[in-house]
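Sharing a structure here in C-alpha coordinates format.
Shown here: the complex without one of its protein chains, the others still in place.
Now for subunit A:
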Amino acid sequence: MGKIPPSFRTAKLPLTSLLKNPQSLPKQSPNETLDQPHRHFPLSKKPIKKKHQSSLKTLTPSSQNPNSIAFNSPNLSDAKKLFNSIISTSPFPLDLRFHNSLLLSFSQISTNSDSLSFLRHMIKIHPSFSPDLSTYNILLTQSCNSPSDPDLSAVRQTLDLMVTNGFPPDHVSTDLAVRALCSVGREDDAIELVKELSLKYSPPDTFTYNYLIRHLCKTRVLSTVYNFIDEMRSLVCLKPDLVTYTILIDAVCNSKNLREATRLLGVLGEAGFKPDCFLYNTIMKGYCILNRGSEAIGVYKKMQEEGVEPDLVTFNTLIFGLSKAGRVGEARKFLGVMAEMGHFPDAVTYTSLMNGMCRKGDALGAVALLEEMEEKGCSPNSCTYNTLLHGLCKSRLLDRGLELFGLMKSGEMKLEASSYATFIRSLCRGGRIADAYEVFDYAVKSKSLTDVSAYSVLESMLKSLKKAKEQGNAC
(Lines give C-alpha, C1' and ligand atoms only; values in the text may rest on other atoms or scores of the structure.)
Protein backbone atom coordinates (compact mmCIF):
# COMPACT_ATOMS: atom_id res chain seq x y z
CA MET A 1 0.00 0.00 0.00
CA GLY A 2 1.30 3.39 -0.96
CA LYS A 3 4.49 1.92 -2.30
CA ILE A 4 5.98 2.61 -5.66
CA PRO A 5 6.28 -0.60 -7.60
CA PRO A 6 9.93 -1.26 -8.41
CA SER A 7 9.09 -1.74 -12.06
CA PHE A 8 8.19 1.92 -12.18
CA ARG A 9 11.70 2.96 -11.79
CA THR A 10 13.73 0.36 -13.55
CA ALA A 11 11.80 0.63 -16.75
CA LYS A 12 12.97 4.16 -17.15
CA LEU A 13 16.65 3.63 -16.71
CA PRO A 14 18.58 0.99 -18.52
CA LEU A 15 21.46 1.24 -16.10
CA THR A 16 19.49 0.63 -12.95
CA SER A 17 18.21 -2.60 -14.34
CA LEU A 18 21.76 -3.50 -15.21
CA LEU A 19 22.56 -3.17 -11.54
CA LYS A 20 19.56 -5.08 -10.34
CA ASN A 21 21.37 -8.29 -9.55
CA PRO A 22 24.99 -7.37 -9.17
CA GLN A 23 25.84 -10.66 -7.48
CA SER A 24 24.79 -12.85 -10.34
CA LEU A 25 26.79 -11.14 -13.01
CA PRO A 26 30.35 -12.25 -12.35
CA LYS A 27 29.27 -15.85 -11.93
CA GLN A 28 27.67 -16.07 -15.34
CA SER A 29 29.45 -17.73 -18.17
CA PRO A 30 31.28 -15.28 -20.42
CA ASN A 31 28.80 -15.76 -23.18
CA GLU A 32 25.96 -14.55 -21.02
CA THR A 33 27.94 -11.71 -19.58
CA LEU A 34 28.65 -10.42 -23.02
CA ASP A 35 25.03 -10.82 -23.93
CA GLN A 36 23.86 -8.58 -21.11
CA PRO A 37 23.80 -5.27 -23.01
CA HIS A 38 21.27 -6.56 -25.51
CA ARG A 39 18.68 -7.05 -22.90
CA HIS A 40 19.25 -3.80 -21.16
CA PHE A 41 19.53 -1.43 -24.07
CA PRO A 42 16.43 -2.35 -25.97
CA LEU A 43 16.46 0.89 -27.92
CA SER A 44 19.73 0.23 -29.71
CA LYS A 45 19.65 0.06 -33.46
CA LYS A 46 19.12 -3.32 -34.93
CA PRO A 47 21.99 -3.54 -37.43
CA ILE A 48 24.54 -2.91 -34.72
CA LYS A 49 22.95 -5.50 -32.55
CA LYS A 50 23.21 -8.14 -35.23
CA LYS A 51 26.79 -7.32 -35.97
CA HIS A 52 27.59 -7.43 -32.32
CA GLN A 53 26.01 -10.80 -31.83
CA SER A 54 27.80 -12.32 -34.75
CA SER A 55 31.05 -10.99 -33.41
CA LEU A 56 30.30 -12.69 -30.17
CA LYS A 57 29.66 -16.01 -31.77
CA THR A 58 33.01 -16.05 -33.43
CA LEU A 59 34.66 -14.59 -30.42
CA THR A 60 33.58 -16.90 -27.67
CA PRO A 61 34.86 -20.22 -28.96
CA SER A 62 38.31 -18.88 -29.72
CA SER A 63 38.77 -17.25 -26.37
CA GLN A 64 36.87 -19.86 -24.40
CA ASN A 65 39.71 -20.92 -22.19
CA PRO A 66 40.81 -17.67 -20.64
CA ASN A 67 37.22 -16.47 -20.71
CA SER A 68 35.69 -19.29 -18.72
CA ILE A 69 36.98 -17.70 -15.54
CA ALA A 70 35.89 -14.21 -16.56
CA PHE A 71 36.60 -11.75 -13.77
CA ASN A 72 36.77 -14.35 -11.10
CA SER A 73 39.64 -12.57 -9.46
CA PRO A 74 39.62 -8.94 -8.45
CA ASN A 75 43.22 -8.77 -9.67
CA LEU A 76 43.83 -5.88 -12.07
CA SER A 77 46.52 -7.52 -14.18
CA ASP A 78 44.34 -10.59 -14.74
CA ALA A 79 41.55 -8.37 -15.98
CA LYS A 80 43.92 -6.52 -18.30
CA LYS A 81 45.22 -9.78 -19.72
CA LEU A 82 41.70 -11.00 -20.31
CA PHE A 83 40.76 -7.78 -22.04
CA ASN A 84 43.85 -7.95 -24.26
CA SER A 85 43.06 -11.50 -25.28
CA ILE A 86 39.48 -10.57 -26.18
CA ILE A 87 40.64 -7.58 -28.20
CA SER A 88 43.28 -9.57 -30.07
CA THR A 89 40.94 -12.46 -30.90
CA SER A 90 37.89 -10.46 -31.87
CA PRO A 91 37.68 -9.95 -35.63
CA PHE A 92 34.99 -7.30 -35.32
CA PRO A 93 35.13 -3.88 -33.72
CA LEU A 94 33.71 -3.85 -30.23
CA ASP A 95 31.32 -1.11 -29.24
CA LEU A 96 30.66 0.95 -26.16
CA ARG A 97 28.15 -1.41 -24.60
CA PHE A 98 30.64 -4.23 -24.66
CA HIS A 99 33.20 -2.15 -22.80
CA ASN A 100 30.61 -0.97 -20.33
CA SER A 101 29.49 -4.46 -19.46
CA LEU A 102 33.10 -5.56 -19.04
CA LEU A 103 33.78 -2.64 -16.75
CA LEU A 104 30.59 -3.31 -14.82
CA SER A 105 31.35 -6.93 -14.17
CA PHE A 106 34.90 -6.10 -13.16
CA SER A 107 33.78 -3.26 -10.89
CA GLN A 108 31.51 -5.61 -8.98
CA ILE A 109 34.40 -7.60 -7.61
CA SER A 110 37.29 -5.13 -7.57
CA THR A 111 38.22 -1.91 -5.86
CA ASN A 112 37.44 1.54 -7.12
CA SER A 113 40.98 2.45 -8.11
CA ASP A 114 41.44 -0.85 -9.94
CA SER A 115 38.30 -0.23 -11.99
CA LEU A 116 39.57 3.19 -12.90
CA SER A 117 42.91 1.75 -14.00
CA PHE A 118 41.08 -0.88 -15.99
CA LEU A 119 39.05 1.81 -17.74
CA ARG A 120 42.22 3.73 -18.56
CA HIS A 121 43.79 0.53 -19.85
CA MET A 122 40.79 -0.12 -22.12
CA ILE A 123 41.01 3.40 -23.52
CA LYS A 124 44.73 3.01 -24.10
CA ILE A 125 44.60 -0.38 -25.80
CA HIS A 126 41.47 0.33 -27.76
CA PRO A 127 41.52 4.03 -28.70
CA SER A 128 38.27 3.93 -30.66
CA PHE A 129 36.44 3.32 -27.40
CA SER A 130 35.33 6.61 -25.92
CA PRO A 131 33.60 6.31 -22.58
CA ASP A 132 30.35 8.21 -22.10
CA LEU A 133 28.20 9.11 -19.15
CA SER A 134 26.99 5.54 -18.62
CA THR A 135 30.58 4.36 -18.30
CA TYR A 136 31.29 6.91 -15.62
CA ASN A 137 28.03 6.10 -13.89
CA ILE A 138 29.34 2.57 -13.39
CA LEU A 139 32.37 3.97 -11.60
CA LEU A 140 30.18 6.31 -9.56
CA THR A 141 27.94 3.47 -8.45
CA GLN A 142 30.92 1.44 -7.42
CA SER A 143 32.37 4.24 -5.34
CA CYS A 144 28.99 4.62 -3.61
CA ASN A 145 28.69 0.90 -2.98
CA SER A 146 31.61 0.58 -0.61
CA PRO A 147 30.28 0.36 2.93
CA SER A 148 32.77 2.73 4.52
CA ASP A 149 34.11 5.87 2.98
CA PRO A 150 34.57 8.80 5.34
CA ASP A 151 33.73 12.25 3.92
CA LEU A 152 32.61 10.74 0.60
CA SER A 153 36.16 11.15 -0.69
CA ALA A 154 36.00 8.33 -3.25
CA VAL A 155 32.64 9.56 -4.51
CA ARG A 156 33.94 13.11 -4.85
CA GLN A 157 36.98 11.83 -6.76
CA THR A 158 34.75 10.03 -9.23
CA LEU A 159 32.55 13.10 -9.60
CA ASP A 160 35.61 15.26 -10.31
CA LEU A 161 36.75 12.72 -12.87
CA MET A 162 33.35 12.84 -14.57
CA VAL A 163 33.39 16.63 -14.74
CA THR A 164 36.96 16.82 -16.09
CA ASN A 165 36.08 14.31 -18.80
CA GLY A 166 33.14 16.42 -19.89
CA PHE A 167 30.35 14.32 -18.43
CA PRO A 168 28.86 16.15 -15.46
CA PRO A 169 26.50 13.92 -13.46
CA ASP A 170 22.82 14.21 -14.36
CA HIS A 171 19.72 12.99 -12.57
CA VAL A 172 20.46 9.40 -13.59
CA SER A 173 23.81 9.58 -11.83
CA THR A 174 22.13 11.05 -8.78
CA ASP A 175 19.61 8.23 -8.75
CA LEU A 176 22.24 5.52 -9.07
CA ALA A 177 24.38 7.08 -6.37
CA VAL A 178 21.48 7.47 -3.95
CA ARG A 179 20.31 3.89 -4.43
CA ALA A 180 23.83 2.54 -4.01
CA LEU A 181 24.43 4.57 -0.87
CA CYS A 182 21.10 3.55 0.65
CA SER A 183 21.70 -0.12 -0.14
CA VAL A 184 24.80 -0.09 2.05
CA GLY A 185 23.16 1.92 4.82
CA ARG A 186 24.83 5.26 4.24
CA GLU A 187 21.71 7.43 4.35
CA ASP A 188 23.45 10.45 5.83
CA ASP A 189 25.97 10.40 3.00
CA ALA A 190 23.14 10.09 0.51
CA ILE A 191 21.46 13.23 1.91
CA GLU A 192 24.76 15.04 1.79
CA LEU A 193 25.42 13.96 -1.79
CA VAL A 194 21.94 14.83 -3.05
CA LYS A 195 22.25 18.33 -1.61
CA GLU A 196 25.68 18.78 -3.15
CA LEU A 197 24.64 17.44 -6.56
CA SER A 198 21.48 19.53 -6.67
CA LEU A 199 23.45 22.67 -6.05
CA LYS A 200 26.30 21.93 -8.45
CA TYR A 201 24.84 19.84 -11.24
CA SER A 202 21.30 18.57 -11.40
CA PRO A 203 18.54 18.14 -8.84
CA PRO A 204 17.11 14.66 -8.28
CA ASP A 205 13.90 13.80 -10.11
CA THR A 206 10.77 12.93 -8.17
CA PHE A 207 11.50 9.20 -8.29
CA THR A 208 14.90 9.58 -6.67
CA TYR A 209 13.47 12.06 -4.19
CA ASN A 210 10.63 9.77 -3.18
CA TYR A 211 12.91 6.74 -3.02
CA LEU A 212 15.20 8.55 -0.63
CA ILE A 213 12.29 9.79 1.48
CA ARG A 214 10.89 6.29 1.76
CA HIS A 215 14.26 4.90 2.72
CA LEU A 216 14.75 7.62 5.32
CA CYS A 217 11.30 6.95 6.77
CA LYS A 218 12.32 3.36 7.33
CA THR A 219 15.74 4.01 8.83
CA ARG A 220 15.72 7.44 10.42
CA VAL A 221 13.56 9.44 12.82
CA LEU A 222 10.82 11.57 11.38
CA SER A 223 12.53 14.87 12.13
CA THR A 224 15.44 13.91 9.85
CA VAL A 225 12.98 13.31 7.02
CA TYR A 226 11.24 16.64 7.63
CA ASN A 227 14.57 18.44 7.74
CA PHE A 228 15.54 16.91 4.43
CA ILE A 229 12.22 17.92 2.84
CA ASP A 230 12.61 21.48 4.10
CA GLU A 231 16.18 21.70 2.87
CA MET A 232 15.29 20.42 -0.58
CA ARG A 233 12.45 22.90 -0.76
CA SER A 234 14.71 25.82 0.07
CA LEU A 235 17.63 24.59 -2.04
CA VAL A 236 16.04 23.67 -5.35
CA CYS A 237 12.31 24.29 -4.83
CA LEU A 238 11.63 20.55 -4.90
CA LYS A 239 8.27 20.12 -3.25
CA PRO A 240 6.78 16.88 -1.95
CA ASP A 241 4.07 15.45 -4.21
CA LEU A 242 1.15 13.18 -3.47
CA VAL A 243 3.38 10.09 -3.51
CA THR A 244 5.70 11.70 -0.98
CA TYR A 245 2.77 12.48 1.29
CA THR A 246 1.51 8.92 0.95
CA ILE A 247 4.94 7.63 1.94
CA LEU A 248 5.04 9.95 4.94
CA ILE A 249 1.54 9.07 6.08
CA ASP A 250 2.32 5.37 5.69
CA ALA A 251 5.40 5.82 7.83
CA VAL A 252 3.64 7.67 10.61
CA CYS A 253 0.73 5.23 10.54
CA ASN A 254 3.12 2.34 10.91
CA SER A 255 4.58 3.99 13.98
CA LYS A 256 1.00 4.42 15.26
CA ASN A 257 1.22 8.19 15.19
CA LEU A 258 -2.20 8.98 13.79
CA ARG A 259 -2.25 12.54 15.04
CA GLU A 260 0.69 13.32 12.79
CA ALA A 261 -1.09 11.55 9.92
CA THR A 262 -4.10 13.81 10.38
CA ARG A 263 -1.83 16.86 10.40
CA LEU A 264 -0.15 15.69 7.19
CA LEU A 265 -3.55 15.23 5.63
CA GLY A 266 -4.26 18.89 6.34
CA VAL A 267 -0.89 19.99 4.93
CA LEU A 268 -1.52 17.95 1.83
CA GLY A 269 -4.90 19.58 1.30
CA GLU A 270 -3.33 23.03 1.67
CA ALA A 271 -0.70 22.13 -0.92
CA GLY A 272 -3.52 21.54 -3.36
CA PHE A 273 -3.54 17.75 -3.52
CA LYS A 274 -6.63 15.62 -3.38
CA PRO A 275 -6.25 12.31 -1.55
CA ASP A 276 -6.56 9.31 -3.87
CA CYS A 277 -7.55 5.74 -3.22
CA PHE A 278 -3.97 4.79 -2.31
CA LEU A 279 -3.81 7.42 0.38
CA TYR A 280 -7.16 6.48 1.87
CA ASN A 281 -6.08 2.84 1.97
CA THR A 282 -2.93 3.85 3.82
CA ILE A 283 -4.87 5.82 6.42
CA MET A 284 -7.34 2.98 6.81
CA LYS A 285 -4.47 0.60 7.40
CA GLY A 286 -3.22 2.93 10.11
CA TYR A 287 -6.54 2.70 11.94
CA CYS A 288 -6.63 -1.06 11.47
CA ILE A 289 -3.21 -1.45 13.08
CA LEU A 290 -4.60 0.31 16.12
CA ASN A 291 -7.73 -1.88 16.14
CA ARG A 292 -9.95 1.12 15.58
CA GLY A 293 -12.66 -0.39 13.45
CA SER A 294 -15.13 2.50 13.63
CA GLU A 295 -12.56 4.95 12.30
CA ALA A 296 -11.69 2.55 9.49
CA ILE A 297 -15.36 2.48 8.50
CA GLY A 298 -15.30 6.26 8.83
CA VAL A 299 -12.52 6.43 6.24
CA TYR A 300 -14.57 4.22 3.96
CA LYS A 301 -17.57 6.53 4.31
CA LYS A 302 -15.40 9.57 3.65
CA MET A 303 -14.16 7.95 0.45
CA GLN A 304 -17.74 7.54 -0.68
CA GLU A 305 -18.52 11.15 0.17
CA GLU A 306 -15.51 12.37 -1.77
CA GLY A 307 -16.40 10.19 -4.70
CA VAL A 308 -13.22 8.09 -4.55
CA GLU A 309 -13.84 4.61 -5.88
CA PRO A 310 -12.72 2.01 -3.34
CA ASP A 311 -10.65 -0.85 -4.79
CA LEU A 312 -9.94 -4.41 -3.72
CA VAL A 313 -7.23 -3.27 -1.32
CA THR A 314 -9.68 -0.95 0.43
CA PHE A 315 -12.06 -3.80 1.10
CA ASN A 316 -9.32 -6.18 2.09
CA THR A 317 -7.97 -3.64 4.56
CA LEU A 318 -11.41 -2.95 5.94
CA ILE A 319 -12.25 -6.63 6.36
CA PHE A 320 -8.87 -7.31 7.90
CA GLY A 321 -9.26 -4.42 10.32
CA LEU A 322 -12.76 -5.34 11.39
CA SER A 323 -11.84 -9.00 11.84
CA LYS A 324 -8.83 -8.00 13.87
CA ALA A 325 -10.94 -5.75 16.08
CA GLY A 326 -13.32 -8.65 16.67
CA ARG A 327 -16.18 -7.29 14.56
CA VAL A 328 -16.51 -10.31 12.31
CA GLY A 329 -20.21 -9.78 11.66
CA GLU A 330 -19.64 -6.40 10.08
CA ALA A 331 -16.64 -7.73 8.18
CA ARG A 332 -18.84 -10.41 6.65
CA LYS A 333 -21.33 -7.78 5.55
CA PHE A 334 -18.60 -6.02 3.60
CA LEU A 335 -17.94 -9.28 1.77
CA GLY A 336 -21.39 -8.82 0.25
CA VAL A 337 -20.86 -5.09 -0.35
CA MET A 338 -17.65 -5.65 -2.26
CA ALA A 339 -19.24 -8.32 -4.43
CA GLU A 340 -22.01 -5.87 -5.27
CA MET A 341 -19.44 -3.29 -6.34
CA GLY A 342 -17.85 -5.77 -8.69
CA HIS A 343 -14.77 -6.71 -6.67
CA PHE A 344 -14.18 -10.40 -6.24
CA PRO A 345 -12.94 -11.32 -2.78
CA ASP A 346 -9.54 -13.03 -3.04
CA ALA A 347 -7.54 -15.31 -0.76
CA VAL A 348 -6.46 -12.34 1.36
CA THR A 349 -10.06 -11.30 2.00
CA TYR A 350 -11.12 -14.77 3.04
CA THR A 351 -8.04 -15.37 5.14
CA SER A 352 -8.58 -12.14 7.08
CA LEU A 353 -12.15 -13.14 7.71
CA MET A 354 -11.15 -16.65 8.81
CA ASN A 355 -8.57 -15.15 11.11
CA GLY A 356 -11.28 -13.07 12.74
CA MET A 357 -13.56 -16.08 13.13
CA CYS A 358 -10.78 -18.16 14.63
CA ARG A 359 -9.98 -15.42 17.10
CA LYS A 360 -13.60 -15.52 18.20
CA GLY A 361 -13.27 -19.27 18.67
CA ASP A 362 -15.41 -20.15 15.68
CA ALA A 363 -12.89 -22.39 13.94
CA LEU A 364 -15.57 -24.61 12.45
CA GLY A 365 -17.24 -21.58 10.92
CA ALA A 366 -13.90 -20.67 9.39
CA VAL A 367 -13.60 -24.15 7.88
CA ALA A 368 -17.09 -23.73 6.46
CA LEU A 369 -15.93 -20.47 4.93
CA LEU A 370 -13.05 -22.36 3.32
CA GLU A 371 -15.57 -24.56 1.54
CA GLU A 372 -17.58 -21.53 0.46
CA MET A 373 -14.41 -19.91 -0.82
CA GLU A 374 -13.43 -22.93 -2.87
CA GLU A 375 -16.94 -23.16 -4.27
CA LYS A 376 -16.57 -19.63 -5.57
CA GLY A 377 -13.42 -20.60 -7.38
CA CYS A 378 -10.96 -18.82 -5.12
CA SER A 379 -8.07 -21.08 -4.22
CA PRO A 380 -6.68 -20.80 -0.69
CA ASN A 381 -2.97 -20.22 -0.14
CA SER A 382 -0.62 -21.45 2.55
CA CYS A 383 -1.48 -18.48 4.76
CA THR A 384 -5.14 -19.51 4.69
CA TYR A 385 -4.28 -23.02 5.77
CA ASN A 386 -1.94 -21.81 8.49
CA THR A 387 -4.64 -19.54 9.87
CA LEU A 388 -7.13 -22.39 9.94
CA LEU A 389 -4.63 -24.79 11.49
CA HIS A 390 -3.89 -22.28 14.20
CA GLY A 391 -7.58 -21.74 14.83
CA LEU A 392 -8.41 -25.44 14.96
CA CYS A 393 -5.62 -26.09 17.43
CA LYS A 394 -6.74 -23.22 19.61
CA SER A 395 -10.26 -24.64 19.66
CA ARG A 396 -8.82 -28.07 20.54
CA LEU A 397 -10.14 -29.70 17.39
CA LEU A 398 -7.08 -31.84 16.90
CA ASP A 399 -8.58 -34.34 14.49
CA ARG A 400 -9.75 -31.62 12.15
CA GLY A 401 -6.33 -30.05 12.51
CA LEU A 402 -4.61 -33.26 11.47
CA GLU A 403 -6.99 -33.59 8.54
CA LEU A 404 -6.09 -30.07 7.43
CA PHE A 405 -2.42 -30.82 7.94
CA GLY A 406 -2.83 -33.77 5.57
CA LEU A 407 -4.23 -31.38 2.96
CA MET A 408 -1.32 -29.02 3.48
CA LYS A 409 1.10 -31.89 3.10
CA SER A 410 -0.40 -32.99 -0.18
CA GLY A 411 -0.39 -29.40 -1.39
CA GLU A 412 3.27 -29.05 -0.32
CA MET A 413 2.48 -25.93 1.64
CA LYS A 414 4.83 -24.44 4.13
CA LEU A 415 4.06 -24.15 7.80
CA GLU A 416 4.41 -20.81 9.52
CA ALA A 417 6.33 -20.60 12.74
CA SER A 418 3.37 -19.69 14.93
CA SER A 419 0.95 -22.27 13.57
CA TYR A 420 3.71 -24.89 13.71
CA ALA A 421 4.36 -24.16 17.36
CA THR A 422 0.67 -24.16 18.25
CA PHE A 423 0.11 -27.40 16.37
CA ILE A 424 3.05 -29.13 18.05
CA ARG A 425 1.92 -27.94 21.45
CA SER A 426 -1.63 -29.18 21.03
CA LEU A 427 -0.40 -32.53 19.70
CA CYS A 428 1.96 -32.98 22.63
CA ARG A 429 -0.75 -32.04 25.10
CA GLY A 430 -3.12 -34.44 23.43
CA GLY A 431 -0.55 -37.19 23.92
CA ARG A 432 0.07 -37.64 20.21
CA ILE A 433 3.82 -37.39 20.34
CA ALA A 434 4.32 -39.52 17.24
CA ASP A 435 2.15 -37.12 15.22
CA ALA A 436 4.10 -34.20 16.60
CA TYR A 437 7.30 -35.87 15.39
CA GLU A 438 5.72 -36.30 11.97
CA VAL A 439 4.86 -32.60 11.85
CA PHE A 440 8.42 -31.84 12.89
CA ASP A 441 9.69 -34.00 10.02
CA TYR A 442 7.44 -32.23 7.56
CA ALA A 443 8.52 -28.80 8.79
CA VAL A 444 12.15 -29.75 8.29
CA LYS A 445 11.59 -31.47 4.96
CA SER A 446 9.51 -28.68 3.46
CA LYS A 447 12.04 -26.16 4.76
CA SER A 448 9.25 -24.20 6.47
CA LEU A 449 11.52 -23.53 9.40
CA THR A 450 15.18 -24.01 10.08
CA ASP A 451 16.13 -27.29 11.71
CA VAL A 452 17.15 -25.44 14.81
CA SER A 453 13.90 -23.57 15.38
CA ALA A 454 11.77 -26.58 14.49
CA TYR A 455 13.69 -28.76 16.94
CA SER A 456 13.80 -26.23 19.72
CA VAL A 457 10.03 -25.79 19.57
CA LEU A 458 9.56 -29.55 19.77
CA GLU A 459 12.04 -29.88 22.60
CA SER A 460 10.63 -27.06 24.67
CA MET A 461 7.07 -28.37 24.23
CA LEU A 462 8.08 -31.84 25.37
CA LYS A 463 9.94 -30.35 28.28
CA SER A 464 6.99 -28.29 29.46
CA LEU A 465 4.75 -31.31 29.01
CA LYS A 466 7.02 -33.32 31.29
CA LYS A 467 6.99 -30.55 33.84
CA ALA A 468 3.22 -30.40 33.75
CA LYS A 469 3.00 -34.16 34.22
CA GLU A 470 5.31 -34.01 37.20
CA GLN A 471 3.11 -31.39 38.76
CA GLY A 472 0.18 -33.68 38.11
CA ASN A 473 -1.90 -31.27 36.05
CA ALA A 474 -1.31 -32.52 32.55
CA CYS A 475 -4.21 -31.74 30.28
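The criterion applied here is as follows: a contact is a pair of C-beta atoms (placed from the backbone, for glycine too) under 8 Å apart; a residue touches a chain by one contact, two chains touch by 3 or more; residues count from 1.
The working rule: contacts and distances are computed from a predicted model.
J.: UniProt name of the unshown chain, from "Ras-related protein Rab-21", "DNA primase large subunit", "DM2 domain-containing protein" or "GPI transamidase component PIG-T"?
T.: "DM2 domain-containing protein"
J.: Looking at A:D132, A:D230, A:E403 or A:D451, which makes contact with the chain not pictured?
T.: A:D451
J.: Name, in rising order, the residues on subunit A that touch the hidden chain in the full complex.
T.: Spelled out for subunit A, the touching residues are 417-418, 420-422, 425, 428, 431-434, 437, 441, 451-453, 455-466.
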